[in-house]
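Note sheet for the following structure.
Every protein chain of the complex appears in place save one, which is left out.
Here is chain A:
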Amino acid sequence: MLYVIICFLWASIWLYLLLGGADFGAGILELFTSQNNRAKTRDTMYQAIGPVWEANHMWLIIAIVILFVGFPAIYTTMSINMHIPLTVLLLGIIARGTAFAFRHYDAVVDDWQVVYNRIFTWSSLITPLFLGIIAGSTVSGTIDTQATNFLDAYVFSWLSWFSVTVGLFTVAICAFLAAIYLIGETDTEDEKRRFIQKARTANIAAVVFGAMVFIAAQVENVPLVEWIFGNAVGITAIAAASISLFLLWYWLQKGKTQILRVLAGFQVTMILITTTYKHFPNIVILKGGGYLSLMEHHGHQKTLQALGMALLLGSVFILPALFYLIYSFQKKGGAAHQGQPH
């Protein structure tokens, strides 16, 4: 049962990265779209993610619930030492979710829209930045559970070059996912070209930030190179990701939507695999080499049993409905565009 739960945990992080990531990315793209084209981008984006955005963010809640029920020691350690970035993350989530709803459901369309848009786009950037920072710091060995002074315990636990570059990398990945996804959701050639261009830019940004992650890891002694290149799975995955990068640029030229989506999803999946494989099951690495392991720091047997059953039962209900939802509201899903949202 422990393995079932770990699979669910990994899958919810993965899906959150893909679906939630694309969702954040749409806001990031809007931020980097010239004033003239914003309204159009916004509209495309709303058509594409409106119906699914709330479901996309459920994956985060599932991951959190799995952590606090199944792996309380891990959840508590992170809650204590990452208090500050988690708080920023929460504020980002609040700002983004509410601004999204406000701007689409405000009965009167007036200058308030500018405020909602600004909040929405900036929080779309800040939230994944901090998600990345938190993810980076769980493995960078900066969490010091013994620290007694404030800075060491609560600030330098997450503020490092490595974490910040991971954060930037996450932001670029989100933008990239969104651009690729939105290519297929536009209805004008012009708009489509713009998303293709954005996908290229975001991809370059991801590669640049990715390189910076490696440099920061070198500087701060995070054994990232060893995690990725020190084992067959890591090498294979990173090689597959690189090859698919070339394919991706090729298909970007052609603007083939479905292939692009698969490739982008594949790349991000490979990146998540490489970065989680080597130090599995130790998902939190502490200062001084200690770690919190999924295999050791879990709840009691009966709890795991119940949690696993709840997750399995849940997925029987959720997955079909979710697929049907995503399918129904895809652009190409038949009659989908006859009706207006709301």
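Convention: a contact is a pair of C-beta atoms (placed from the backbone, for glycine too) under 8 Å apart; a residue touches a chain by one contact, two chains touch by 3 or more; residues count from 1.
Keep this in mind: contacts and distances are computed from a predicted model.
Trainee: If you had to name the missing chain as UniProt does, which of "ABC transporter permease", "Methyl-viologen-reducing hydrogenase subunit delta", "Cytochrome ubiquinol oxidase subunit I" or "histidine kinase" would it be?
Mentor: "Cytochrome ubiquinol oxidase subunit I"
Trainee: One chain isn't shown here. Among A:91, A:207 or A:262, which residue touches it?
Mentor: Of the candidates A:91, A:207 or A:262, A:91 is in touch with the missing chain.
Trainee: List the chain A residues touching the unshown chain?
Mentor: Those residues of chain A that touch the unshown chain are 46, 50-52, 54-55, 57-58, 60-62, 64-66, 68-70, 72-73, 75-76, 78-80, 83, 86-87, 89-91, 93-94, 96-98, 100-109, 150, 153-154, 299-300, 302-303, 306-307, 310-311, 313-314, 317-318, 321-322, 325, 328-329, 335-336, 338-342.
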